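Not every chain of the complex is shown here; the ones you see sit where they belong.
Chain naming follows the written order as A, B and C, and within any one chain the residues start at number 1.
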Amino acid sequence: MNDMSWFTIFSTVGAALAVAIGMMFPALAMGRAISQALDAIARQPEAEKSIMRTLFVGLAMIESLAIYVLVIVLIILFRNPLLEYLVK
Amino acid sequence: MNDMSWFTIFSTVGAALAVAIGMMFPALAMGRAISQALDAIARQPEAEKSIMRTLFVGLAMIESLAIYVLVIVLIILFRNPLLEYLVK
Amino acid sequence: MNDMSWFTIFSTVGAALAVAIGMMFPALAMGRAISQALDAIARQPEAEKSIMRTLFVGLAMIESLAIYVLVIVLIILFRNPLLEYLVK
């Protein structure tokens, strides 16, 4: 096998596993935040507005971590900066 | 074995495992959010509307993480951008 | 062994493990949601209708994650798009 083949194989498998692992805990964190928000609404329905605002800020922050992983994975799949050393 | 064979084998196995691992924790997070929503409805039936709204937003956010994994897996199976280097 | 043999072996084993792993946590999440629904019904029998509706929406969402895994596994077993590169 030539170098390019190894590179594509490892990049593909690495990207698949990274996105799978990287989505695990953000999902868990979101589930926790949402379930607590539901609990808070059930306890204090009149505070729904500020609860939703806090929840959305929080989900956006957690989502940002997942997006970092996704961006790195997409960079690896579509436009890997290290590829130029390999192609030369 | 030639390069193409290794690539297809690793891509297939990697995709299967990635989708299996990547669905694990979103499922757990959903289960948590739903069970909390059920608890909230049982405690505060008249707040059902805002509970359902919050739940749906939350499930959509968690589902989005699972979709990211699914998209990467489908890209790997159907239209891997790294394949062009390999085919050449 | 020729390439095709390795491919069939790894695909088969990968599919079997992926479906086994991928069903684990959705099952757990369902168990959690159902047990919470049972608890909610016992506490608030008159809210059964809205509890059941929420439960069914939730189970459908969790089931969808399990279906994603099943679909990927069936694609791998019956109609793998990467196979055309291998057959050529």
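The criterion applied here is as follows: a contact is a pair of C-beta atoms (placed from the backbone, for glycine too) under 8 Å apart; a residue touches a chain by one contact, two chains touch by 3 or more.
Note that the structure is a prediction, hence the values are computed from the model and not measured.
Identical protein chains form the entire complex, numbering 14 copies in the structure file, with 3 of these shown.
The working rule: only the chains that are shown with their structure count from here on.
Subunit B and subunit C carry the same sequence, and matching their CA atoms takes a turn of 25 degrees, rounded to a multiple of 5. Shared numbers divided by all numbers used gives the overlap of an interface; between subunit A and subunit B this overlap falls below half, so the copies present different residues.
With centres set at the average Cα position, the gap from subunit A to subunit C is 21 Å. Along subunit A, no residue makes contact with two or more other chains. Touching subunit C in their complex are the following residues of subunit B: 1-2, 4-5, 7-9, 11-13, 15-17, 19-21, 23-28, 30-39, 41-43, 45, 48, 52, 55, 59, 63, 66, 70, 73, 77-78, 83, 87. Residues of subunit C that touch subunit B in their complex: 2-3, 6-7, 10-11, 14-15, 17-19, 21-22, 24-26, 28-33, 35-37, 39-41, 43-44, 46-47, 50-51, 54-55, 57-58, 61-62, 64-66, 68-69, 72-73, 75-76, 80-83, 85-86.
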